[in-house]
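Before I ask anything, here is the structure I am working with.
Right, subunit A next:
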Amino acid sequence: MTPEEIFNKLKDKFGESKILSVHNNESAEVDICDPFINIEPLAMTEVAKFLKNDSELAFDQCCCISGVDLGDDLQAVYHLYSFNQKHKICLKATTNRENPAIGTTALTWGISGWLERETYDMFGIIFKNHPDHRRILLEEDWEGYPLRKDYEFPRYWRGMEVTPEEDYGTD
Partner candidate 1 sequence: MDNIFLWIAITLGAMVGLVSVVGIVSIYLERKISAFMQDRLGPMEVGFGSLVNAIAGKEVLREGRIGLAQSLADGLKLLQKEDIIPDGADKFLFKLAPMIVFAGTFSTFAALPLAEYFIPADVNIGLFYILAISSFGVSGILMAGWSSNNKWGLLGSLRSTAQMVSYEIPVGVSLVSIVMLTGTLSMKGIVVAQEGWFWNWHLFGAVGHHGLIGFVLLPMMVINFIAYFIGSLAETNRAPFDIPEAESELVAGYHTEYTGMRFAIFFLAEYGAIFVGNAIAVALFLGGWYSGIPAIDQANIPGIAPLVFILKTFVLIFVVMWIRWTLPRLRVDQLMTLCWKYLIPFTLFTFFSVAIYKVFIV
Partner candidate 2 sequence: MEQIKTDLMTINMGPQHPSTHGVLRLELKTDGEIVDSCRPYLGYLHRCFEKHCESLDYLKIVPFTDRMDYLAAMNNNWAFALAVEKMMGIEVPEKCEYLRVIVSELNRIASHIIAFGTFGLDIGAFTPFLLAFNQRELIFDLLEEASGARMLYNYIWVGGVARDVTSEWLKKVKGFCESYKPVINEIDDLLSYNKIFVSRAANVGIVPKDLAIDYGFTGPNLRGSGIEFDLRKDEPYSIYDKFDFDVPIGSGEEGTLGDCWDRYMCRIRETRESIKIIEQALEGISLEGDIYEAVPKNFNKMPKGEVYVRSETPRGEMGIYIVSEGGKAPTPYRCKVRSPAFCALSILEKIAKGVMISDIIVILGSIDIVLGEVDR
């Protein structure tokens, strides 16, 4: 199915308040872009469930969840693939920076559990109702979310020097 068809199908199911818009290659402000659908962040859980269970869509694998720091907003980008229908789609859920929350997809796809944990670890996006919402790559008591653009590297962590003095504050 083409992204438009998927978009229309989703819009029919969930309404315009949850399925925001669809973007294609022809989008004016970017030169190159895979087509993607904007989703209301808290609706992610049910949209994901529908995407997986609908027989026409049948997105059975979540390839990748990437966080992106857009400056004012934080975004989670979902790349999905269907082994059954051999089609793919990209979903984007944009949430605000102060109180970032996106509905979890971990109950739908097994792999999402870890991918969302990684996104949380690096960007601090909270995934609502995630069954095991912990940091994954960093220590549990690490402060801050390193892949945010305004992240400042700590000088010390648990008494260990993690940033050499000459590099501290320069980056």
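As a convention for this text, a contact is a pair of C-beta atoms (placed from the backbone, for glycine too) under 8 Å apart; a residue touches a chain by one contact, two chains touch by 3 or more; residues count from 1.
Selection criteria: all candidates are chains of the complex that A comes from, given by their letters.
None of these values were measured; they are calculated from a predicted model.
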Complex contact for subunit A, selected from 1 or 2, goes to option 2
Counting only contacts in the complex, subunit A reaches candidate 2 at residues 29-34, 60-64, 66-69, 77, 79, 83, 86, 90, 109-111, 113-115, 118, 122, 136-139, 146-147, 171
